[in-house]
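A single protein chain has been omitted; all remaining protein chains appear in their positions.
Let's turn to chain A:
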């Protein structure tokens, strides 16, 4: 069996791609890689386009080696990966929408992000004028006695992001859910083209508001990989502190919100108080409640002073003191367990096939955390566990989050105990010539991948892959045979990002 390294040796390897290799391959090697993905030895980390190239990032399941394979598309076409490996499907539809590169043999040629409202087609490739009237979007047919459709969105009943859900139900039971996303597509990758590194970092921090730290973190690490920058250790440690605070705030908010979707408001009331305490501490320590624009390429934009440090310590101690009784409340409320146990189950095989990151994957037996492997500093120097469960239901996703709250509390305290002194950033020098970099950072939702090519201090191309790309399709599978009324509960237990996937 060939390893990823063998694959890389098959092609022309790019010299400027850091830290993992990138290689340009021909159609047969590309198809071989697609087949290996389908066989399950490798997982897909991302698939994205350029005007005449398609790229795919792959990780070896056992060794966690990473490589990027690229294929030139002079005829604006490449062999479809999703034909063999369904997790690539929405990505290939997107590459077609944005670049006009078609995947030969694509099982579903419908558009994905392009809703025919842009006035143009292929905005990042060779642009052409769009037809004024496009064919209506055809949802997949569902047939059977008494099957009816329920259309929800894009404007939802709650205060959440926009997307469309098409349920086909038989009585109360969902026969099929089909998602249609793309409503929040802002063209961020288009705006990044030719942008300065500073502006691109600002945009990266606005891909998904709840993961603003994680995105800035991933983007900065990709820039630093491309330019071979060494970030001062104080910044390295503070970045991890920011990331853990973001994870804590999101997990606390979502644990409460999941319970609220099972009509148990008490839990949400208490969780939201803890979340608010953390955000206020973040505000006093870093000048922004969501800690936006604090991580920048080269280091950090601002330091943590003694006052900020004690605010964070106090907030962490507060969560530590009050969270155990909330866990007990969750565990001992039978009416709540009745809703969460056995609801919205994701099969382990599917989580593995889709390479689902975060609590969605870890609640279904997929042991993967980018902080652990491939890993990045300072996590290699910190003690933490990666909780994994097998059940794959709403309850398992809640428990993974509960355990991750405990781990993040411990990590944040370890970081504060050992925070090194020293400078906060290094200058980001504009090197001439193309340099490519890549990073994988564990956000609260899962692993965020950023790939970019810099040229003379500008971003030539940047691709940001949200963990939701490989989680949204699993939600479609998880809701099958559940009742319509349990959808909010399932949806919240996934809490996929709309803006992160629409970009």
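We adopt the following convention: a residue touches a chain if its C-beta (ideal position, glycine included) is under 8 Å from a C-beta of that chain, and two chains touch if they have at least 3 such contacts; residues count from 1.
Note that contacts and distances are computed from a predicted model.
Trainee: Which of "TonB-linked outer membrane protein, SusC/RagA family", "ABC transporter permease", "NADH-quinone oxidoreductase subunit NuoB" or "Planctomycete cytochrome C" is the UniProt protein name of the chain not shown?
Mentor: Of the names offered in "TonB-linked outer membrane protein, SusC/RagA family", "ABC transporter permease", "NADH-quinone oxidoreductase subunit NuoB" or "Planctomycete cytochrome C", the one UniProt assigns to the missing chain is "NADH-quinone oxidoreductase subunit NuoB".
Trainee: With the missing chain put back, one of A:105, A:187 or A:434 would touch it. Which one?
Mentor: Hidden-chain contact among the options goes to A:187.
Trainee: One chain is left out of this view; which of A:364, A:414 or A:499 touches it in the full complex?
Mentor: A:499
Trainee: Of A:55, A:234 or A:292, which residue touches the hidden chain?
Mentor: Looking across A:55, A:234 or A:292, the contact with the absent chain belongs to A:292.
Trainee: Which of these, A:10, A:276 or A:391, touches the one chain of the complex that we don't see?
Mentor: A:276
Trainee: Quick one: which of A:4, A:44, A:169 or A:203 touches the chain that's been left out?
Mentor: In the complete complex, the chain left out is touched by residue A:203.
Trainee: In the full complex, which bits of chain A touch the chain not displayed? Write them out.
Mentor: 113, 115, 117-120, 123, 154-155, 157-162, 182-188, 190-191, 199, 202-203, 206-210, 212, 253, 266, 269-270, 272-273, 275-276, 279, 283, 289-290, 292, 325, 329, 332-333, 497-499, 502
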